[in-house]
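A single protein chain has been removed from this complex, and every other one stays in its place.
The letters A, B and C name the chains in turn, as written, and every chain counts its residues from 1.
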Amino acid sequence: MNEPQYGWWLPPNVSVSGDEVDNLLNIIHWFMLVLFVGWSIFIVYCLVRFRQRPGHVAIYEPIKAAFSKWLEVGVGVAEVVVLIALAMPAWAAIKNINSQTPTDPLIVRVVAEQFKWLFHYPGRDGEFGRTGAEFFSDDNPAGLDPDDDVGVDDITVRGLHIPVGRPVIVRLNSKDVIHSFKIPVMRLTQDVVPGMEIAVWMQAKDTGKFQVGCAQLCGIGHYEMKADFVIESPKDFQKWLDEEHAYLGLDDE
Amino acid sequence: MDKRPILVAACLVVLLPAMGGSEDVKPWDPALGTATITGSVKFEGKKPRMRPIDMAGADEKCAELHGGKRLKPETVVVNDNGTLRNVFVWVKKGVEGWSFPLPEGNALLNQKGCWYLPHVQGMRKGQSLAVRTSDPTAHNVHGYAKVNRPFNRSQPPGAADIMIQMRRDEAGPPMKVKCDIHPWMNAFVAVVDHPYFAVTGPDGSFELANLPPGTYTIEVWHEKYDVMEQTVTIADNESQTLEFTYPKKK
Amino acid sequence: MSEAHPELGFWRKYVFATDHKVIGIQYGISALVFLFIGFCLMMLMRWQLAYPGEAIPLIGGLLRESWVNQGAMLPNFYNQLGAMHGTIMVFMGIVPLAVGAFGNFVVPLQIGARDMAFPRLNMMSYQAFIIGGLVMLTSFLLPGGAASSGWTSYAPLAVIATTGQTFWLIGMIFLIASSLLGAINFIVTIVHLRAEGLTFFRLPFFVWSQLVTAFLLLLAFPALQAAAVFQLMDRLVGTSFFLPSGLVVGGEPLAAVGGGSPLLWQHLFWFLAHPEVYVLILPGMGIIAEVIANNTRKPLWGYRTMVYSLLFLGFMSFTVWAHHMFLTGMGTTMSTFFQATTMIISIPSVIILSCLLITLWGGSIRFSVPMLFALAFLPMFGIGGLTGLPLGLAVPDVYLHDSYYIIGHFHYIVAPGTIFALFAGIYHWYPKVTGRAMNVTLGKIHFWLSFLFMNGIFMPMLFEGMAGVSRRLFDPTIYAHGAAVHGLTVMTSWSAWCLALAQIPFVINFFWSMRKQERAEENPWQATTLEWATPTPPPHGNFPETPVVYCGPYEYSVPGAARDFSPQFVKQEV
Partner (left out) sequence: MSTLDLPYQVEPHPLTGVTSGKLGIWLFLASEVMLFGSLFSSYVLLRVGSPPEFWPLGIEAGLSVPIGTFNTLVLIGSSVTMVMSWASLKMGNLGAFRRYFGATIGLGGVFLLVKAFEYSTKFSHGIFPAVGWPELTDPSMFYGLYFTFTGLHALHVLLGILVNLWLLIWGAAMWETAPERFAGRIEIAGLYWHFVDLVWIFLFPVLYLL
């Protein structure tokens, strides 16, 4: 587990699809910087050369309209390029990733509530127990049907653990208000809207211990709505699952 | 959000004591308190499984105080002797005639290791509930009072106790207290205007001592299995034993 | 019949005034006060962000015990401050100042009208505005405090929030009514009451910007009105337009029928709120255009192009709202559409900006105080626009959405952007309003300090956003990446407090000049537009004799002309 380094620019990226985002961000910001510096130079030059002083008079129409159309056209073109050449493909890529069902994904059900995350893994049997809004209660935060034996071995924890390299599908649900599932190191943000289940897809390329946060104001405890985000080697992940299973205390019955 | 039921309830509770107040209320004479009601609350059938709570994933500061151990919700705690813990027992009817002196001090609700201690407690009307934090992390105590005034207060580490005075009876059902920041934290506080209440403990028994002779309606309440009641008539220096059994027979 | 006006009593003259100039001043004063209040709320928040959990100095002890713990701020208070800061600044500060104050005072003068088309309607819209504002402020006195669900008031959070939200909605309905009445008034005034010879393409750019703004207000606000009615119903009557079934709040099922849609609120809200963004910026652009033309002593470059861009901008602003909702799980096609429209809408803004830039070329630039603010506006607005680029594209937005980056972005547009434009306007038209010019030295101090600290506030936010810090966090240091940039947070806070100090010269200047400064002559800036054709300050009825317009708005340095400015209202012998 390497200690993540955070700075004044993008945090470390541990997502396989994150590089695309980072590249786009960096390219756009270089483009912005160039444009801005260009403007500034132009302004400063004008301010010096055309400052009001004795003997200097303004020119009624210094430039024919033909000139400097290129500037606007240039900007327009640049934006179209960014849009068509970079943004659309990247978005399409990510969306496709989301839409296609990856091979052997780990499925995690997430229940957002004021003001914590709850992560729901299928147990040994590999399938989720029946859940429903009517089952939610203080001792049953995942909304599992108590009469459904499939759910007995399900694992409900407050921290998100995923194995490195394996595709993970996160099914986002909210109990109460709109939350937003944000993992900066995965370059991932997705609103969690009550009344609808939204699935997002992610794949880690590196291990480490990070944080999940909430990015949509959800009330008094919004700032405290965080959870551990642990990326482990498949072996450690399996070990963790076994520990969690042990906590359920099913075997000693 | 629909606040109307709360309002209606509040109005009723404002009015009812006012009406009831018309009958004369004598100051309580301790010499009369000679009778005792004891009993226990049994639990039958398959006890529901409580899932262990993983605090560490959300807030390490909470888990630290429990070592590696995982707590389970105190919703249903069945003692080894087959009795049910955290049941609130109180005299619902029969002691209206007296006004009892208030005990010194406040009722304490302590937050320790992101856990409410005690889970269920009774207190006297007019007393204050002192909500204390012994935790290195922030809490937000949220009282879902239906009769008293609801409260919702943040409590950063090291903050002073939050005092909430209970001006009205609220025992049927007791008010729920939750921490907004740590959703697994919940507790129940019953407000009664006489000293005859108890909460079943590790042995599932209760005792209501120093009762005057008379006829009483004893009510037991459990957060999951709701209420039951029995009526008992008791004479001077007499002691009677009551048996309650959860879950209720259909 | 009305040529002889009876002298009006105090009430009719200042309180129930129907004269557009008095109403403009009323708007101006109230809006400045609201701006100041909103700014104070923000300074409180900055303390919590810079020094989380520490007692607020001086006033910490005086605040309500439900808001602070031993003087240190509590989260619910922070959320109230956040929500009300946004609301006050947008709906009660900038729009009333830009549209209500400048629009009311300047537009009729610039088009040579005697007053707004509906003077009493004008009075009513001011009164609706002030009522709405007071309702908003009084909500702080409620037991649960003011609205705390952000200025966007997203459902379901806002629906289950405390009573403050109800006040917010009612206040908002008043503010909307005010804006609608105002918008109608502006459009009719500009279309009908232009002086003889003042054709549309002889209108000053400022008037154009007000016209487009009025249309945006007129057509965008009703959506929020509908949304507000729905949310009021949800809160008071118990309907569930925005509440889906099976909500569980605090472990208890919510007592509502359900079946509603939380996203409906966002659609209605942003359908207003995106045009609203342009309502915030367009009048500013108009002021800047006036000031730049006047201080470069030459016509605006590409005046017609700018006007067409303006119209295009206004139209397009209705087609981009959902780029605020990329993360609500909308489909690829929709997001692609809204990305495209967002890119398209950026082009006219770029055109207007570059027209203003190019106008500098070949001018004879006079560094008056208004011009300083105008010159600062150009790069600041530039940054604001550029940082909008990554947010308009879905992929980077997925990362930057609801982070400090977006806060930096829109604040660069409205704070060093619009607010600088408004300052430019104040310095530019102050002589017209009071008859006295403002002190230049104080003005320059005010400018340079404000310029410095504005950037000190908002530049760090962009970096915090890149570092992944979410907005609206009571204590960002909870997160590792938040703690890493805490230094920037502290810098922001100190800049904010210094910015407050930097306004002192302005306040002194504002009141001192009213009494002490020497009288300004009728046309101190040697400007060409109609407002300078009236006596200063203008009398009731504005123009002694109705003016006639002979030429375009910015006839500066006309070759062969006697002076370097040829006013619209003076016949040129050529």
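Basically, a residue touches a chain if its C-beta (ideal position, glycine included) is under 8 Å from a C-beta of that chain, and two chains touch if they have at least 3 such contacts.
Since the model is a prediction, treat every value here as computed from it, not as a measurement.
*Asks:* According to the contact rule at the top, which chains on display are touched by the left-out chain?
*Replies:* C
*Asks:* Taking the entire complex into account, which one of C:Ile170, C:Met233, C:Ile445 or C:Ile478 touches the absent chain?
*Replies:* C:Met233
*Asks:* Write down which of C:Gly71, C:Gly144, C:Gly258 or C:Gly456 is the residue touching the left-out chain.
*Replies:* C:Gly258
*Asks:* Where the complex has a chain not shown, which of C:Cys40, C:Ile131 or C:Ile184 is the residue touching it?
*Replies:* Of the listed residues, the one touching the omitted chain is C:Ile184.
*Asks:* May I ask you to list the residues on chain C that touch the chain which is not drawn?
*Replies:* Considering the whole complex, chain C reaches the absent chain at 1-2, 5-6, 8, 12, 18-19, 113-115, 117-121, 180, 183-185, 187-188, 191-193, 218-223, 225-227, 229-230, 233, 237-241, 245, 256-261, 264, 267-268, 271, 540-541.
We adopt the following convention: only the chains that are shown with their structure count from here on.
*Asks:* Which neighbours does chain A have in common with chain C?
*Replies:* A chain counts here if it touches both chain A and chain C, which gives B.
*Asks:* What chain pair has the highest count of contacting C-beta pairs?
*Replies:* The chain pair with the largest number of C-beta contacts is A-C.
*Asks:* Taking the mean of the CA coordinates per chain, how far is chain A from chain C in Å?
*Replies:* Chain centres of chain A and chain C, defined by C-alpha means, are spaced 31 Å apart.
*Asks:* Can you work out the whole-Å distance between the CA centroids of chain B and chain C?
*Replies:* 54
*Asks:* If I count partner chains per residue in chain B, which residues reach a count of at least 2?
*Replies:* If we look for residues of chain B contacting two or more partner chains, we find 140, 152, 154, 178, 180, 183, 186.
*Asks:* Where in chain C do residues touch at least two different other chains?
*Replies:* 75-76, 160, 249-251, 254
*Asks:* Mind listing the chain A positions that touch chain C in their complex?
*Replies:* Where chain A meets chain C, its residues are 4, 6-11, 20-21, 24-25, 28-29, 31-32, 35-36, 39-40, 42-43, 46-47, 50-52, 56-63, 65, 68, 71-72, 75-76, 79-80, 82-83, 86-88, 90-92, 94-95, 113-114, 132-134, 136-138, 175-178, 180, 182, 184, 187-191, 193-196, 198, 210-211, 213-224, 226.
*Asks:* Could you pull out which chain A residues touch chain B in their complex?
*Replies:* 113-117, 119, 137-142, 146, 152, 156-160, 219-221, 224, 226-228, 244, 247-249
*Asks:* Which bits of chain B are touching chain C when the two form their complex?
*Replies:* Touching chain C: residues 1-2, 4-5, 140, 142, 144, 152-156, 159-160, 176, 178, 180, 183, 186 of chain B.
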